[in-house]
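Working notes for the structure below.
The complex appears here without one of its protein chains, the remainder shown in place.
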């Protein structure tokens, strides 16, 4: 990789101490017999969730989400003029940038965007685009920037929820909120909201019916705006996982409403003062 | 202070240039007087001052960017920017030889090049560097050998109107009393630099 | 060792080169080989692929292929490993997009499967003597190792137009569809990867029907592809390289040195090309035979 002259350069190549850990990760049983997972949750339980909007003063709209140990912050700018003047379009333009902070995962990530982050940016954009009324800001652009501060599993799902909350906080007209939720399909069980070590890892998982599924769901329109899956899964397991995932989204929905409710109340009595 | 010599107006294509040699440190500067400026950098009521610093070897990194920032802000305060609104003044600094008190030499040569280009200035600036070595006494205008084993390096830039401090850049730890002594010592020695400017101007 | 699979699905012409090289495995996957996809949209497909235009589409195709091939069942990566932690085969799959008439993802995945089917990796013998390891690659063309491709998936794209969904949408159909569901279907009908693309949204029930049709079409596609590949392999090299579908015409036989070839390019008439050698000595004799 050409040395990046615009940043302070360290040594040419360095390797992470994790690569030399002696204790090989003993295969802990993912789900114990009576259906309890490692962190004590049942199969369909979500992790503890905390959502707050309006965390960045400079942004038009912003949101911060904590799903278990996964921490993600998102800011929305615009509608503002398009930098690169492509062809004229009556519809507004939505752009998304998804980035892991370099210290967010166990192995250090690069400053530049790698292919996984580009893939997530496209998926995030396609999850949010059906919900945004693009015709309300023609010839203009709304930029969404998502930064993962700590990744403890289902980062894409949490960032979909966080981005749609930031859009709502920014006052961009949307048809509906988009709730992100991800599942881990493990033999015949479906684990909701997996953590990083529960997440699907193609290398050391067994043959069939091991995979992960991420859904972006619009609750009041009952539409799925984004769906991606990994790993080899049979059709009926996939359908069952989809219905469980939609139910999990319904469980997240009240938390988002309550958080938006309280932030609007603060704004109201802030403007009265 | 080390002995200083300077040649002005050697290059033909630029509006003003100076090649200043201070002891063994030598810096060449070229100034392109009020020229047109890119749309996004244009300021309506002022001239845009841009500095490009070229080191002798290697690609420009963050250290060069810091250099450019210091020299650009210093020149921005010296130049009467309101005299040339919506235009650009480009200063290109080329490192020829760096052997001690390098930032001061760059700022002095930039000031001389601006003079040579006839750009309207509010005041002249003189930069002086001093070093606090291990024993704590202050050496003026150090060369690179002294700089290597010094404890702290202080660079001051004074203007010739009321000898106020335009720019300060210091590295290494020292007490505030030592800071005051360095300031007064550098202020007196900056008068010598202004003398050098005067008789340089008289000679050519 | 490069293998080529030129694929002319009538809608999208894909060229696919596959290079197998020795390399070190990734840190966390130390006893397996690796597949590396690289998609290149050449500008003669559409003008907007010029310069960096095609980059987004290329990265989308390669990401989708990585997602679909990223499951242990698809390609047996264990066989690609020579020495765990030190040496393994890395398969660099380069996909060159020459003409895009819609449904690019399916064409790309079929081309990849064909190329993998055709892949022959030379046998590697490992000799261990006093500490350091000797790798010796056999250069006789028949002592090769092939990759079992039967269970590797093909992508089926279902485009939602109005209330129903279509398979293998042409460029015009793709223009008027808002949402596409791309499924990686293996030969026995399991989904190895799925992604919704496009700016529209789908309701859950229509996704279920799409999954069913996708599965049916996927199984059929896999079966027919495997038959075509085996049939071509059985004919072996006699059939000649089916590049732009050119073949040698044998029926016009005269005793002068002449070779005829017939090239038919999809979408246009066929062209007959002949090469005639006129020996310098008896010019007129050769010319009469040429008239016949």
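Lettered A, B and C in written order, each chain numbered from 1.
Note that in this section a contact is a pair of C-beta atoms (placed from the backbone, for glycine too) under 8 Å apart; a residue touches a chain by one contact, two chains touch by 3 or more.
Here, contacts and distances are computed from a predicted model.
Looking at the choices "S1 motif domain-containing protein", "proteasome endopeptidase complex", "Ribosomal RNA-processing protein 43" or "Exoribonuclease phosphorolytic domain-containing protein", the name in the UniProt record of the chain not drawn here is "Ribosomal RNA-processing protein 43". Of the chains on view, those touched by the hidden chain across the whole complex are A, B. When the missing chain is restored to the complex, the residue among A:58, A:220 or A:269 that touches it is A:58.
Listed here are the chain B residues that touch the chain not shown: 61-63, 65-66, 68-70, 72-77, 154, 159, 162, 164-176, 179-180, 183-184, 187.
Contact between chain A and the absent chain runs through residues 4, 6-11, 13-18, 20-23, 55-59, 69, 71, 73-75, 77, 80, 83, 97, 99, 101-106, 108, 111, 143, 145, 147, 149-152.
Please note the rule applied: only the chains that are shown with their structure count from here on.
With respect to chain B, maximal separation of chain centres occurs for C (centres as means of Cα atoms). Remark: the per-chain Cα centre closest to the mean position of all protein Cα atoms belongs to A.
Looking at which two chains touch through the most C-beta pairs, you get A-C.
The geometric centre of chain A is 50 Å away from that of chain B, both derived from CA atoms. Inter-chain spacing, taken between the CA centroids of chain B and chain C, is 63 Å. For the pair chain A and chain C, the distance between mean C-alpha positions equals 34 Å.
The touching residues of chain B, when paired with chain A in their complex, are 59-62.
The touching residues of chain C, counted against chain A in their complex, run 27-29, 32, 56, 59-60, 62-63, 67, 70-74, 181, 186, 189-204, 207-208, 211-212, 215. Of all the residues in chain A, the ones that touch chain B in their complex are 5-9.
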